[in-house]
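Note that one protein chain is taken out, while the other chains of the complex remain in position.
Think of it as A and B in the order they're written, each chain with its own count starting at 1.
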Amino acid sequence: MSAETDTAQTETARTDTAQTDTAQTETAQTLDAVADPPVDGSELIRFDQVTKRFGDNTVLDRLDFSVDSGKHVTLIGPSGSGKTTILRLLMTLATPDEGTIKVGGAYLTHEERGGKLVRAGEKHVREVRKNIGMVFQQFNLFPNMKVLRNITEAPVTVLGLSKDEAEERARELLELVGLREHVDKYPGQLSGGQQQRVAIARALAMRPRVLLLDEVTSALDPELVVGVLDVLRDIARSTDITMLCVTHEMNFARDISDQVLMFDSGRVIESGPPQKIFSDPEQERTREFLGAVL
Amino acid sequence: MNWDWNVVDDFMPRFWDGVLVTLQALAVGSLIAFALGLVWALAQRSARVWVRWPVVAVTEFIRNTPLLVQLFFLFYVVPNFGPSMSPLTTGIVGLGLHYSTYTAEVYRAGIDGVPAGQWEAATALSLSRGRTWRVVILPQAVRRVVPPLGNYVIAMLKDSPMIATIGAFDMLGEAQTFSNETFTTEALTVVGVAFIVIAYPASLLIRALERRLVR
């Protein structure tokens, strides 16, 4: 660990962010490990008339929406309303039946060739996808790799970082999620909450511009939820990473979001700042939903 | 009951010859089964129907017909068209081919047993396809695959005496000829006991391996 060499950066980071409690000071120390995307408030993600069907079931119905860079957007709505599908489409784990998705101005599943829009090849998809990171409900850590290797594998083989660089970054990120002492353990030796924090570190190690969070606390025992949410709050507060979050934790959504989108039957029925949505929703459907979950 | 230890003594040199042939058939047969099974398994995952379908049909057919008849087929029919092989070679090819259809299923189940989330996480990290197979999927599949493969090696050991029927001198082949020459049956009993003596520790070994690998 190269704690010594970090000191200089640490000092600047500390003066930048006026944070009081120790946990957050630690977060500030490791800020440079997290992405440093340009934040100009420009549009980062755009869904244009996206339709997704599973058999006869239309999960997304000509969906339009966009997310500006640096924003933290939470998707809420009843189960089966298509929230997770949006994340999976962005992560290219599923492909839209109709419509287009753009990330950072580039088409995600299509590419322009000779003025025409065609299905993207593997290479193009991988290039655009590097901007996106995802944390899964079930963590999906690689059980055959130790914690450190889980985090360094992709930076080394995909981004081409040297092993030392990647490990240094991994250690900083583990510090950020409060698991520094667990570098040499296998995922199976960690609790669910710890595994999810490693998964967060793993996603951040790729320095994505967008972080997708898919019900990241749903598989956790109640007492482990807090730790994971605290880590995410820190990241939301102290970085400029764009977050797209599907969650049932309404308090967390209220805390971190700039914008909340209410989904129902594959469409956005209402959107706005959290204060507005949670305290004074316009749609009856939103009111019903919030009444049931809050 | 008339048991003659002298007969057993006389049989012993030929018994060891037979053991050697059996183990040889088992070793080479296993290697063929492991390699060919992987080929079947990968072909069955192919996106191309004209690759997948014939392979499924052929492996189903081989798995559902008797090894004994397959050995006869290889020994008596194949030379009409192709190479003519010695009894032992035929036996080894037959064992390997027959069991490759079982190992193919083991590989398939081992690969399918890796949770979908592992593929998804690899995609989310932009790992290449080759890298995903090499460092994520196969290492996890191996630990699921090794114990059942070991069990099939033991099953193959027990089927190996069938190669005596086409004239190979494995344990049973030696015992048979010895018994015919001397009008005795002790050799058969010796071979029967030998199978249990070999198979039981082997299966204990596989069980230990299974406990270690499958968590």
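The working rule: contacts are C-beta pairs under 8 Å (C-beta built on N, C-alpha and C of every residue); 3 or more make two chains touch, one makes a residue touch a chain.
By our rule, contacts and distances are computed from a predicted model.
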item	value
Complex member absent from the view - protein name from UniProt, among "F0F1 ATP synthase subunit epsilon", "TOBE-like domain-containing protein", "Ectoine/hydroxyectoine ABC transporter permease subunit EhuC" or "MoxR family ATPase"	"Ectoine/hydroxyectoine ABC transporter permease subunit EhuC"
Shown chains touched by the chain that is not drawn here	B
Residue touching the undisplayed chain, where the options are B:15, B:34 or B:102	B:102
Interface with the undisplayed chain - residues on chain B	1-2, 45, 47, 56-57, 60-61, 63-70, 72-73, 76-77, 80, 99, 101-102, 105-106, 109-116, 118-119, 123, 137, 144-145, 147-148, 151-162, 165, 172, 176, 179, 185, 188-189, 191-192, 195-196, 198-200, 203, 206-207, 210-211, 214
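Just so we're on the same page, only the chains that are shown with their structure count from here on.
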item	value
Chain B contact footprint on chain A (complex, rising order)	91-93, 126, 129-130, 132-134, 136, 138-145, 153-154, 157-158, 188, 202-203, 206
Complex contacts: residues of chain B adjacent to chain A	115, 117-118, 120-121, 123-128, 131, 135-136, 139-140, 215
